[in-house]
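Structure first, then comments.
Note that this complex is displayed minus one protein chain, with the remaining chains in position.
After this line comes subunit A, so read on.
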Amino acid sequence: MKQQLSVLAGILAAVLLGGQASAAELRIGTAAEPSALDPHYHNLTPNNTVRRHIFESLLDQDAKQRLIPALAESWRTIDDRTWEFKLRKGVKFHDGTEFTAQDFVYTVCRIPNVANSPSSFTLYTKGIDSIEVSDPHTLIIRTAAPYPLLPIELTTFGIISAKAAGGEKVTFDKAGCKADSWPSTQAFNDGTLAIGTGPFKLVEYRKGERIVLDRNPDYWGAKPEWDKVTFRPITSEGPRVAALLAGDVDLVDEPPLQDLERLRKDPKVSVVETLSNRIIYLALDQAEKTPTIKGTDGKNPLRDIRVRQAMSMAIDREAIVKRIMNNTAEPAAQLLAPGLFGTNPDLKFSYDAKKAKELLAEAGYPNGFELTIGTPNDRYINDEKIAQAVAQMYSRIGIKTQVDAATVNVFFSRRNKGEFSVYLGGWSAATGEASSPLKSLVATRIKEKGFGPTNYTGYSNPKLDDLITKALATVDDKEREKLLAEAMKVAVDDVALVPLHYEVTSWAMRKGLSYEPRADQYTLAYAVRSAK
């Protein structure tokens, strides 16, 4: 018996030690998966998360979205419109070639040339007027107007290897760079061009299954703790938590809200959370004709500001936060959580179903109309449930509402084709200040200016555009903040879209790991540490 026990103990020890030996592997269960590994294909949080492991940007942001140097060591302004960036020397791409200024030039050139990009990064490159490479490790960037956001915007896109893509000769031209061909998104997905300078290299990408990364041994910066990182998309909430509790993964993002209480009490698990920069909103199509509204004789009621006001007022945001979000969110009155740069402290939301009904009647819809809301069902925290709750509240003021839920890829492609009159969306302010949601979601869509890339509603207000343009050209922080806050007020007063709430992001991990919660919601493997 004793012998048996010791054998058993031996096996147990071996298993445990085996577990220890593979401790340099980090397995992450994610709620959403990237739509591509192409760093410039889709400006979407899951894409940007994986991108940060493989491709780096000139500058980066820390967990609180403060600027930190990355591929650029230092930067300064020469004058209002001229910036100088000193690039880090001795940085190698995964294929061993050296990182130089040309790679940045090629990246900026390629961004507008990504075919079928659902949400482009041109938003962040449009400010650049000219790029001068004074030596392989010095960049001079000029902007047409004073452009204070340039350093922040340079954190948003990853730099690809010009050499690997055959773009060593490409020069920057504001009107459009010349190249024989541009690399396809597929070339990044299959790994041929997944060559960056990041702390990890791509090993395997199987859509719907896993993304495997290996540590980059030649990485210039702090070496990550993990030899190997696996991202596993586990979109269902229950199984994601179960995988963590069973030890199949070490860390999960977006643990289901209904489980948070229990997870916090679990001695084997730790939970971290922070208020994010993501707004969850309803976009209201304001085009002449709209696809999913019936009972209005072909007219689009959403063009009437009273209807839009009613549709904002009809929503009991506190109830949604309390019941659907288990208090892990903040009700929203504007497009970015108050307190962050450029938000307006005076904006308040109100809930008044009676007044909403009156407004509808005033606008000529006393009996409401029929509406279908589009929503993804695996992208944002409880997205489909929020849409259903909104449908409930709209039904109460007479708008007969249906919910059309689809998985994230299907949803985005349908949204981009304009198949929804109202859809539930989310926007994460990559820059951590108000110009990001304003410029992307509510500014009039002007491709050349990089305005409104995610404005699918057709909303357009010249006054708002002017304010945003002016703010973006104002170097003085105080003045800029004032302009942004003013622009925010215009957008909210116009009900350009209906803000619902700001997400609170949480992560759950096995005890022994630590992760500083990030306002930008990224789950970065290299920032996960094991507590010692």
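The rule is short, and it goes like this: contacts are C-beta pairs under 8 Å (C-beta built on N, C-alpha and C of every residue); 3 or more make two chains touch, one makes a residue touch a chain; residues count from 1.
Definition applied: contacts and distances are computed from a predicted model.
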Note = Record lookup, UniProt, unshown chain, options "Septum site-determining protein MinD", "ABC transporter permease subunit", "Respiratory nitrate reductase subunit gamma" or "1-acyl-sn-glycerol-3-phosphate acyltransferase" -> protein name "ABC transporter permease subunit"
Inquiry  = Among A:N113, A:T171 or A:Q402, exactly one should touch the missing chain; which is it?
reply    = A:Q402
Key: Of A:S74, A:S134, A:Q258 or A:S514, the residue in touch with the unshown chain   = A:Q258
Key: Touch criterion as defined above, residue of A:G238, A:G295 or A:P345 at the omitted chain   = A:G238
Of A:V108, A:V249, A:A391 or A:A508, the one touching the omitted chain in the full complex = A:A391
Task = Spell out, residue by residue, where the missing chain touches subunit A.
result = 236-238, 241-242, 256, 258-259, 262, 319-320, 323-324, 377, 384-385, 388-389, 391-392, 394-396, 400-407
